[in-house]
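One chain of protein is taken out of this complex; the other chains stay put.
For chain A:
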Amino acid sequence: MDDDSQQPQSMQAIGVELSEDNGNEMSSEQKNIEASAAETKADDLVDANPNQKDLTDSDNTLEDSGDFPGISSVMGGVPSDVSSPTAPLQREEDVTAESWRTKRKHVFVLSEAGKPIYSRYGNEEALSSTMGVMMALVSFVQSGNNSIRSIHSDKQKVVFLQQGPLVLVSVSRAPQSEEQLGKELQYVYYQIISMLTQASVARIFERKKNYDLRRLLAGSEKILDSLLDLLDTDPGFLLGAVRCVALPCQLRDSLSSILTKAITPNLVFSILVAEHQLVTVVQERAVIEDCRLDPADLHLLLNLIGASSAFQAGEIWTPICLPRFNPDGYFYAYISYLDSSCTVCLVLLSTDKESFYAVSGCKKKIQEAMEAQNSLQALAGALRCCSYSVSLVGVPELLHFVYKPLDIPDIYRQLPQFTSPEPDGPYSSEEERQRLFDLYRYLHCRIHSSARPLRLIYHVAEKETLLAWVTSKFELYTAFSSLVTKVGAINVITKLLRWIKREEDRLFIRYPPKYSTTPVPGKGVKSGRTDRTDPSQNGFFTGL
């Protein structure tokens, strides 16, 4: 190790963070923090100084604390940056213009050879010299046996993520932590992998270092663009959870049971989606015994569907990789809309490339069963009132909340989920929504700080008061009108938790159903399973 390269290379306000800087100090500090977090009592509320509008570090922590350079610089310049919603995308944008430079968040993807692969704004081609500089930074630090993680300046943060032969860079003015930006880059990487698989990306660059990956990704820019839009608006990515359509329990059960009955060999997931939200997911018993559908994979899948075209009559058949499930193999996804307005969408995932007609037959069965039970009308009715207002909870002080249950029995291997009302009232405008989401992001980053995790934060912001709370049973973020008192806030949360408890069968999928495509239990199931672990037979690896 070259010690010189570990020194933070700061020029005035710019600091570069390397992955191993101050390694020893950090770990000793870490111990203290873990200890303090463990002592923290859930009802330990500490006042934020209402006069100080800045989201600085010291005013809302539970314990007195040392300095956390990462976090405090995250929050530098927050109040001024919170506004500016993302402008509509223009791929032909002039990359030398001031408007391009001042974008809230840029994301770039390049190859290790410095070849541009993707840029959120502007043409990648025009950015090849910029990307060359990024690659130079990465390789300079690499030559010192180290890796660059981020560069911090007053107003911007540059975060690097290297994944195999790809380098992803986020240049952000948004008030997000380095960790959160890194996680977003990870999603971008996963979305690329979902289209190409990790193995084939690695193989391509092994064969040809300066390969232009845009050849394979051409046409997919919209998928990455829409992913980045979702990352800035959907709390599901932040929480690692999916939002499902609020539905009467009986209706969801009957839909699930329709799905469990329409099966064919090699079908492993049946997913029903309405308005880009999950209605229900049914999974093959044998394959999924020890792993479940990861929320990240579901997000990527739903984003891909949302950003791809087919008109109502069409049935799509496409290879897709679920990177969290298996980054190197393909599933074959059957995607078809069930209603004329294209709101209800059926997704069937098979491991067999050739099974289109069999899987399409399953859709016919599902459609017939839904017609017989009038399910589509019932679903359409439920969809009309599925997004709910926070006023339903019946507490005027509560402006908004995000709730993720953590107490789902593990035997059900349930997908992590969350619920959240439609942001209305003060959050009707896009700017205000973005501001609220930024506040949630800030709280999330504090709660999940790897250096110093917290369990409860009471935070007085400029226009509202927020409370974030994590217990073994849930993770909750709430926004109150600024007139609320601490005691008042606790009362409201008690009421909210009671309301959620009452509604939970409607808000969440409680008991996910499973099916078995191997008809005979016992021996049959066993042989079915060995079939699927054999790569030569299941089609998992045929795409490689």
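The criterion applied here is as follows: a contact is a pair of C-beta atoms (placed from the backbone, for glycine too) under 8 Å apart; a residue touches a chain by one contact, two chains touch by 3 or more; residues count from 1.
One rule holds for everything that comes next: contacts and distances are computed from a predicted model.
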- Note on the structure: Per UniProt, and picking from "Ras-related protein Rab-20", "Glutaredoxin domain-containing protein", "tRNA-splicing endonuclease subunit Sen15 domain-containing protein" or "Large ribosomal subunit protein uL3m", the hidden chain is "Ras-related protein Rab-20"
- Just name the one of A:Arg101, A:Lys209 or A:Lys364 that touches the chain not displayed here. A:Lys364
- Which of these touches the unseen chain: A:Leu216, A:Ala378, A:Ala451 or A:Leu497? A:Leu216
- Item | Touching residue (missing chain; options A:Arg173, A:Lys353 or A:Lys486) | A:Lys353
- Note on the structure: Contact with the hidden chain, among A:Glu112, A:Glu275 or A:Glu315, goes to A:Glu315
- Item | Contact footprint on chain A, counting only the chain that is left out | 195-196, 215-220, 222, 304, 307-311, 313-319, 333, 353-354, 356-357, 360-361, 364, 543
